[in-house]
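Our next item is chain A:
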Amino acid sequence: MSQFLINQLGLYPLLVQALMAMLTASLILGVIAGGSVVFIWMERKVAGRIQDRLGPTRVGGKFGWLQTLADGIKLLAKEDLRPEGADALLFRIAPYVAFCASYGSFIALPFATGWVGLDINVAVFFVVAVLGLEVFGVILAGYASASKWSLFGAMREAAQVISYEVPLGLCVVIPVMIAGTMDLTKIANLQAGWFTNWYLFHDPFAFIAFFVYYTCALASVNRAPFDLAEAESELVAGFHTEYSGLRWSFFFMAEYGSMFLVSALGSILFLGGWNGPIPLAEWVFGQHASGLSGFAFVVANLLGLTVFMSKAVLCVTVMMWIRWTFPRLRIDQVITTCWKYCTPISAVMFVGVINWQLLGLPNGSDLLPHHQLGVRQLPGAVREGAFGKNQLMPQAQSRDEKSARHKEALPAPLHAVSDRGES
Partner candidate 1 sequence: MGEQNLVSRLQAKFGSKILDVQLDAIDPWVEVSAEGLPEVCQYLHDEPDLKFDYLSCISGVDYFEPDPKKAAKLIGKPRMEVVYHLWSVTHKSSLVLKVLLPRWKGEQEGSLPDVPSVAHIWRTADWHEREVYDLSGINFTGHPDLRRILCPEDWEGYPLRRDYQMPLEYHGIRCR
Partner candidate 2 sequence: MGEINGHAILFLFFGILTCLFSLAVVFSSNVVRMAFYLILALAATSGLHFLAGADFVGAMQLVLYVGGTLVLLVFGVMLTAQNPFISLRTAGGDWVVAAMVGGILLVILIPVAFQVGLPPTEASQLGGRADREAVTSTDPVSVPTATRIGLGLLGVPGDDVSGYLLPFEIISIHLLVVLVGAAYLARAKRRVTVRDTPGTADV
């Protein structure tokens, strides 16, 4: 599209780049803002249904579709309070720090082949890193509020997030290791085909690793039973006790944004991303979306987007289900869970997956016969490339050989797509 603007309309390339960047940014903003509106509505509905209630039923029709919007307007109209003793600058800026972290990590999150804000080849790393920055918003909010309850919340958050980043990172590394790349788009495309190709079913260790990942993700985005930072029965509202109105809603958006983000990340890493349980696009179009172009590509990608969104939303829903079912852990139990259970388990899973790969044991994709539509062979090729014997014990090679090998390691269609993704 940008090529079209430059060539046909004769627009200044930089302007086009800026326009495209703004378009992407606002699309992502739309995802996170619209997402939180939907998720907050969903949270209420889910909570309502779990608790034998109806949830919102009035605003915007039978299902209360517009309830969140109405609440948003109410929040906008609320007075923006600031405690007298608060550190004004930090108090004002903290919600935006939290929100920006949540928002920033969406930049590298692909929604379908090529549909990504910025195609970074260390996307996994980037997403986890930027998401980890959300803790600063919480800490600053807790500290700047000049309230003891907020401070307690901030201290808990800091301790908790630092701790859980370790097992979370270990679990994230497992699919990265299986795929041999940190590029989320590639990781997802490597799981194309039947659902047995998903890294969840790659081997027993990866299967367990997903649940450890999910637990740690719950903890790192502060959802029950790990919502210690805002434990309302102990700390009133924790770090956002003193917030109201728009700033408070920014914390909320950040929370729901991160919930969606970790769910989406989990579904890309373990649940096959935008690949459905059956290779539907391959049957219809004869090829995986990454190998298509033009209208078929868009259709296949839209299908993939739907699948991806449903997986992520399903994960979010399970988070809600958990929240409305379980009591809250105590802070020492949360930290114990991390260091005594999650970290050792994820370390064992990590080692287990390494050995599974090294020993060349059969993996999930061997369970079902590979369908013969071309794409299935790709992951195998990449696995060879990334983890073949010659790779583990490489000899000195000339530059040409090496780059040639890198080229062949990546499926050709992916090259094509990543090129198109930019245009």
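Selection criteria: all candidates are chains of the complex that A comes from, given by their letters.
Here, a contact is a pair of C-beta atoms (placed from the backbone, for glycine too) under 8 Å apart; a residue touches a chain by one contact, two chains touch by 3 or more; residues count from 1.
All figures in this text were calculated on a predicted structure; none of them were measured in a lab.
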item: From 1 or 2, the one in contact with chain A within this complex; value: 2
item: In the complex, chain A residues that touch candidate 2; value: 2, 12-14, 17-18, 85, 87, 89-90, 93, 118-122, 125-126, 128-130, 132-133, 135-136, 139-140, 143-144, 146, 151, 154-155, 158-159, 161-162, 165, 169, 182-183, 394, 396, 398-399, 402, 406, 418, 422
